[in-house]
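Shown here: the complex without one of its protein chains, the others still in place.
Presenting chain A:
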Amino acid sequence: MTVSETSASTRAETGSGPMYDADEERRARKKRVEAIAQWVIPITVMAIAIWYWDRIVVWNGIEPYILPRPGLVMRTLFEDWGTLSQSLLVTLQITGMALAVAVIGGVGLAIIFSLSRFAEMSFSPFAVILQVTPIVAIAPLIFIYVESRLVGLLMCAWIVAFFPILANTTLGLKSADHNLSDLMTIYRANRWQRLRYLQIPSALPYFLGGLKIAGGLALIGAVVAEYVAGTGGIGSGLAFRILEAGYRLQIPRMFAALFLIALTGVIIFATTSLIAHLALRKWHESALKRE
């Protein structure tokens, strides 16, 4: 009885305007709050963490060669920008090229695997062995055999980055809808048409997932390889700058270079995520907003 009275009075209040019940209003409010919080909360927490770092240094009177204040790291970044930006460019170049070669190699190999079971049986063990052996263990050998430092770095970064692309794309090429595959047979599609119109679009979400992982791994590969390669001079990347600064106890500079590496990683992740979103937003479940 009371329930029906309440609903009757609500209806009288809202009149002829659009009808929102209490539950829907609550949902809408929650959605608005979440939309703002999504940005505000991480930024605030990050700012507090940095502020707290600064305070810890000041309160405890920690020397800058042990732990620099965040402001000093930023200042070093600007003062050493000439050297650091050169190194950033080198690291970016190696990462980018390794990722590009990983995409070509990974996708190419995956397509060959999908065309021939025998090729897959023959070569997938090599791919697995390359993947499971830590890159730091392989890198010294590579630098013995490969004359060019750049090529060596590139190979290391490539070895780390290509496997997720290969594995994901191979899986994707195999997971085309069986009925669509039958349809292709009924319409007498040739191997190439089947690949182009069915398997490659089916594999796209898988490939893009692999690309996201490979982007981060290419950077890791490039940095790790440079630690192994060691020798510096012109054409050294950020990893070498960290090593070098470490030897000279230039801790703020180590932080500045580290900051650039982290930033690079974030930008790579954001870029690959954006590519994935743009490619899939029209049709794939992962990129769709639910009503």
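The criterion applied here is as follows: a contact is a pair of C-beta atoms (placed from the backbone, for glycine too) under 8 Å apart; a residue touches a chain by one contact, two chains touch by 3 or more; residues count from 1.
Assume contacts and distances are computed from a predicted model.
Student: Looking at UniProt, which of "ABC transporter ATP-binding protein", "Quinol oxidase subunit 4", "Acetolactate synthase small subunit" or "RNA polymerase sigma24 factor" names the chain we cannot see?
Tutor: "ABC transporter ATP-binding protein"
Student: Out of A:Y20, A:Y52 or A:W283, which is the one that touches the chain we can't see?
Tutor: Candidates A:Y20, A:Y52 or A:W283; residue touching the omitted chain: A:W283.
Student: Which of these touches the unseen chain: A:P201, A:G230 or A:G246?
Tutor: Touching the chain that is not displayed is residue A:P201.
Student: Can you list, in ascending order, the chain A residues touching the missing chain?
Tutor: On the chain A side, contact with the omitted chain comes from 177, 179-180, 182-189, 193, 197-198, 201, 204, 282-284, 288.
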